[in-house]
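A single protein chain has been removed from this complex, and every other one stays in its place.
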Amino acid sequence: MTSATTSSAAAISHEEEVRRLERREGWKRRLPILPALIFTIVVTQIPFLFTLFYSLTEWRLDKPDPRKFIGVDNYASLPGDKFFRDAAWVSVQMTVMAVLFSLIVGTLLAILLDRKFFGQGLIRTLLITPFLVMPVVAGFMWKTQMFNATFGVINWVLNLFGFDSIEFATRFPLASVVVVLVWQWSPFMMLIVLAGLQGQDQSVLEAARVDGATTWGSFRQITLPQLRPFLELGTLLGAIYLIQVYDHIEVIVGGQPGAKNLPFYIAQRSIGGGNRFGLASSYSIIVVIASIIIANIGLRVLSNLLEDDS
Amino acid sequence: MAEVRYEAASRLYPGAEEPAVNKLNLDIADGELLVLVGPSGCGKSTALRMLAGLETVTSGSVHINGVDVTLKPPQDRDIAMVFQNYALYPSMTVAQNMGFALKQAKVPKAEREAQVREAARILDLTEYLDRKPKNLSGGQRQRVAMGRAIVRKPQVFLMDEPLSNLDAKLRVQTRTELVDLQARLGVTTVYVTHDQVEAMTMGDRVAVLKFGELQQVDAPRTLYSAPANKFVAGFIGSPAMNLLDAEDVDGAPGIAGAAIPLEESVLSQLKSQDLDQVAVGVRPEHLTLGTTGIEGEVTVVEELGSESFVHVTVSHRGEPTTLVVRDRGETETGRGDRVKVDFGGPIHVFGSDGLRVEA
Partner (left out) sequence: MALFTRAPKAEPILGQNRVVAAILGLLTWIIGLLFFFPLFWLVLNGFKEESVANASPTLVFDPTTDRFCDVTATSKWVSWFTELTNLCQPSEVTGGGLLTFSEAFSNSFWIVLISTVLVMILAVPAAYALAIRPMRKWRDVLFFFISTKFLPIVGIIMPVWIIARDLNLLGTRTVLVILYTAMNLPLAVWMLRSFFAEVPKELIEAAQIDGCSLMGQLRQVILPIVAPGLAATALLCVIFAWNEFFFAIQLNPTGASTMPVWVNAQQNFQGQFLAELSAASVLATFPVVIAGWVAQKRMIRGLAMGAIK
């Protein structure tokens, strides 16, 4: 019995040693992540708290009045604010249309590219390129060289068929911006869908073929469900970026009305000369809340994706 | 030159209820090839990785050559490991792979190269020394992984299913080469596999694990002839032992209505036990087809050329039950035949606790 007692005493000290080692190991594992974590929190999360605070104040930078705490008055005024309502409505239309159309176009492009043909690599590279182009340049290029009534290629083609020229950017500002956004984002969607198509389990498709499934049937019943996470990922990333569009609007529409979304309007009302930091902050918070809703759905998708990742 | 010792060594994963390895006690002699075998999830790999220092020993201790290495990191244990997927460094050539550990130990370049060349010669890898792993066949990669281990001249080799990624024929060939190499080098080796044939053919001794518990450790012959419990009896041997819950035939254990010829000493030990809980085991080669014995119908005949295995369905405890009988090659028995099965060799009896009842 004495030997049992001594060995159990040794076991306790051993367990303490193990625990000490594991604690140190835990820190060794956590330490490398801290710089990135702290940097991200300081630069992105803390300013957000400031915005939240500003949104509860009446604060104009162009007047000497001190910042005044007014509670939720800014938010209360939003429903009656026509400019805000217009900007919010533009934001919704622009985001939904741009995401939807680029997803559809991107998926079709991916299906076309997902087969062997002469020059496949070259065409894929050409199709990717719009995504890489600087948004400011994309906007300028479409505005002056495609949409323009006198020198624009689109109007030149219209004239060929006997139609009159249209100054697209002025007549249809929202549609013009969406066209350029779709042109830039379809390639992105295409790449994501392509990754899904080429990563799919071929043996399942072959089994379906053996079971006598038609091309369309196996696409609808096997490929599409397998593509779903990729389509969701594309929608999520696309929505997150497209809700924030600014560059295209600045270049294509500029100060004209008709296609100002919330981010554009917020910048205009605050830093861009409006100087109403309190009110503009409340707009910002609305955009953030909308994004949080999208992100929440999105994060659920992403967490499903990570589930199988051991 | 080293012996290895596990002393009540356990590994409890954080959050797990049961330890993956539970109070393992094992002594491995200098120069011995010990095989750890068991079904997947039995803790054999964990036990090996505890010895390697890749898993924390949560209680108990591990000793190499008399030194307690329980809390030492892998690099201070003087061991070499061969991984299932070989874990060759993809960016390095074969020579660099093999010399990597020596380079870490700051062995002078000339000496390093000499040792790599020597190992390459032993393993027939000399012409591949400048290739990258991706340009090698599976068998060659396996040999490079071996080479990386032997170049170091470690105290212990640890091998984690090193042959399981080879095709069947190459696996058998490499198996014998590996045994020969280990015997020549005389380095203590701990070898993990799930394949009992590999365990039986390679090990000086074999340790059988199940649910983290050591079931039996013995020479292959002993494991086969005297399995310590029901699990080992069923796990070791191919085809598996006929292992049935006994039937009460006139107060003695029996199969399909027939009493089993058992020694008095065994019978007397069973006196106090409920015969329904007792298990009886007979290996296929210890059953014969003949004119006496249990009657049954042949359902399957497996012809292997030199021998054949005849599956006979008998009525045991009121249920149709299959007995596998070894017969000679080119047997005349066919499916549907009515045959009689008789006992022709040792019979294993396991008490209600699952443990072997020794005569």
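By written order: A and B. Residues from 1 in each chain.
Operating definition for what follows: a residue touches a chain if its C-beta (ideal position, glycine included) is under 8 Å from a C-beta of that chain, and two chains touch if they have at least 3 such contacts.
None of the values given here were measured: they were computed from a predicted structure.
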Contact residue for the chain not shown (choose from A:Leu56, A:Val99, A:Val177 or A:Leu233): A:Leu233
Omitted-chain contact residue, chosen from B:Ala29, B:Ala105 or B:Val300: B:Ala105
Positions on subunit B where the hidden chain makes contact: 52-54, 73-75, 77, 79-81, 83-85, 87, 89-91, 100-101, 104-105, 148, 152
On subunit A, residues whose C-beta touches the chain left out of the figure: 26, 28-33, 35-37, 39-40, 43-45, 47-48, 50-51, 54, 109, 111-119, 121-137, 140-142, 144-146, 150-153, 156, 183, 186-187, 191-192, 194-199, 202, 205-206, 209, 215, 219, 223, 229-230, 233, 237, 240, 243-244, 246-247, 250-251, 262-263, 266-267, 270-272, 277, 280-281, 283-285, 287-288, 291-292, 294-295, 298-299, 302-303, 305-306, 309
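Rule of thumb we're sticking to: only the chains that are shown with their structure count from here on.
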Separation of mean Cα positions, subunit B and subunit A [Å, integer]: 55
Contact set on subunit B toward subunit A in their complex: 56-61, 70-71
Residue ranges of subunit A in contact with subunit B within the complex: 11, 14-15, 17-18, 21-22
